[in-house]
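Accompanying notes for the structure given below.
Excluded from the complex is one protein chain; the other protein chains are retained at their positions.
Take a look at chain A:
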Amino acid sequence: MKAAQFEHHEPSTVDEAVSLLESLDEPTILAGGQSLVPMLRFRLARPETVVDINGIDSLDYLREENGFLTLGALARHADVENSATVADRYGSFADAAPLVADPQIRNRGTVVGSVAQADPKGDWGSVLLAHDGAVVAHGPDGERTIPADDFFLLPYDTTLAEDELATALRVPTPEPREGSAYHKLKRKTGDYAMAGVAARLVFDDDGRIADAGIGMTAVDITNARAKEAEAHLEGERPSPELLEEAGELAAEESNPESDEHGDASYKERMVDVLTQRALADAAERAGVVERRVPQ
């Protein structure tokens, strides 16, 4: 790799990082380097200064606390992939982690970095949206929490301020009758999603859907929620017809473009298929229904 020259800063605390972000001219943050390093290699990114947060040990965690699953900014995809907590209770996270890139990248790349990068083809934004999660950011004025719904603006653009560091993301711990799943269609290991759908379903005591979350990958200018599909599900009992209708609604809500990952019409259709698959898995994992696939 022959990157253009840049100044490398290595803060060891969040405060130090934030003050660097404040004082430096257009700094770029380096966490896992999953997106930044290829851009440096192609010289598509030519930062004057890079703030490397890998030395901030306090950001290296994944834990359940205070009613949230929280991932620090240095939690790697592989940490999620290998977490027993995640495997037991967070189906969508467990599904998504091994589908991100390849093992080498998963060992370096971070979940928070991926969300902050805001690539519409990134997987974690959809999971965060489906879970009604939030991004925790630190700036000169201290900490604030940005709900996922308010986070993504445009491709590679978020509501994070220039001098803010995303330090964590969090999602509520699961309700008693909750299940979630992530389905991703890709051309090969390491490829971005042709389309992806995260779904989360919470059931009430009556077996009806109390809360539904659907996040979509690679089919809009940002990771996007399928709000009409969610509304259609809420208050209903799961049935094949209901899932089919939700799939259709999600597909209608999606807004894909034709590119090397397929025609827009194909991607729309895949949103339909993947939504149904993800909802079916979520319902099953909630322990409310059993799914039988006839031979």
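Operating definition for what follows: a residue touches a chain if its C-beta (ideal position, glycine included) is under 8 Å from a C-beta of that chain, and two chains touch if they have at least 3 such contacts; residues count from 1.
Here is the rule we go by: contacts and distances are computed from a predicted model.
A chain of this complex does not appear here, and its UniProt-recorded name among "Sulfurtransferase TusA family protein", "Carbon-monoxide dehydrogenase large subunit", "Replication factor A" or "DsrE/DsrF/DrsH-like family protein" is "Carbon-monoxide dehydrogenase large subunit". Checked against the full complex, the candidates A:32, A:47, A:196 or A:238 give a single residue touching the omitted chain, namely A:238.
Within the full complex, the residue among A:185, A:233 or A:282 touching the omitted chain is A:185. Contact residues of chain A toward the unshown chain are 2, 4-5, 38, 42-43, 102, 185, 187-191, 194, 207, 237-241, 243-244, 247, 260-263, 266, 269-270, 272-273, 276-277, 280, 283, 287-295.
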